[in-house]
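This structure is in structure tokens; I'll ask about it shortly.
Left out: one protein chain. Kept in place: all the others.
Showing chain A:
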Amino acid sequence: MTAPLNLRADAESLAAPLPALLAEAEHLASTVLLGDHGRRRAGVGDTFWQYRPAQPTDAARSIDWRRSARSDSNFVQDKEWQIAQSILLWVDQAASMGFQSGDLPSKGNRARMLGLATAILLIRGGERVGLTGLRLPPRRGEAQIMQMAQILSEDSDHDYGAPETQGMLPHSRALFISDFLGDIAPVEEALLRAADRGVRGALLQVLDPQEEDFPFDGRTIFTSMTGALEHETLKAGDLKQRYLDRLAERKDRLTHLARTTGWQFQTHHTGQPATTALLWLYGALERRT
């Protein structure tokens, strides 16, 4: 659907204006991999933490000779213990995301771009980013972005997608981007399971303006993107209010769900600039609960 290179270029240009996004490291101890989150105590890392008198157990080559030369005793330079956070993304690749109206980009495009832009920001910030499922476990580095773009470019032939919860590390962070128009039960289940493992994160609902407005009239047969679902009406205009009620209900449900699990929820329209959504994601992933 989208060439990985294009997707990456778009995401890079979207991410460029923002400073490196550092997800808050909450439970650094839970992961053992190195990251850039200082733990305010001495350990393995790159940044200076303190000088301490050398102990006999310290290897001779760990002695900081420059500091030691200024006094009579030997000193060892301690580094701050730094640990990286893992963030797992799930971007809905189902057929329903392929919907677009007018000149606007399709929902899937927007969702992928936002997901990848977030990933780029996080990787720049030194985090480890991966996709839910087992295909792309969290890693750092630019190569990860390329791989992620590759995988995100694939399309699924399901009508509606459901979040994958496999491979979610305990106490990591997660980001689900979808239209959440399909069955709500899998989403609910995924969120609850994530909450069980102490995973926090954000839900971003990407909708097309037509889905928000329902600007239809007359006799119409509505079909899902693959054609699997069909609904016929004689007066589409009459359905508008009830459709909008249902949509609002769906949003309510998601908001409620997010609140109970400690997640963030936001709706984004493809008619709006992508930056607003990225800013919100930036804020949501930075937030300390």
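Rule of thumb we're sticking to: a residue touches a chain if its C-beta (ideal position, glycine included) is under 8 Å from a C-beta of that chain, and two chains touch if they have at least 3 such contacts; residues count from 1.
Here is the rule we go by: contacts and distances are computed from a predicted model.
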Hidden subunit of the complex - UniProt protein name among "Putative membrane protein (TIGR02226 family)", "Phosphoesterase", "Multicomponent Na+:H+ antiporter subunit G" or "Sugar ABC transporter, ATP-binding protein": "Putative membrane protein (TIGR02226 family)"
Of A:T223, A:T260 or A:T276, the one touching the omitted chain in the full complex: A:T223
Residues from chain A at the interface with the omitted partner, ascending: 96-97, 99, 107, 159-160, 179, 181-183, 208, 210-211, 214-225, 227, 229-239, 242-243, 246-247, 250
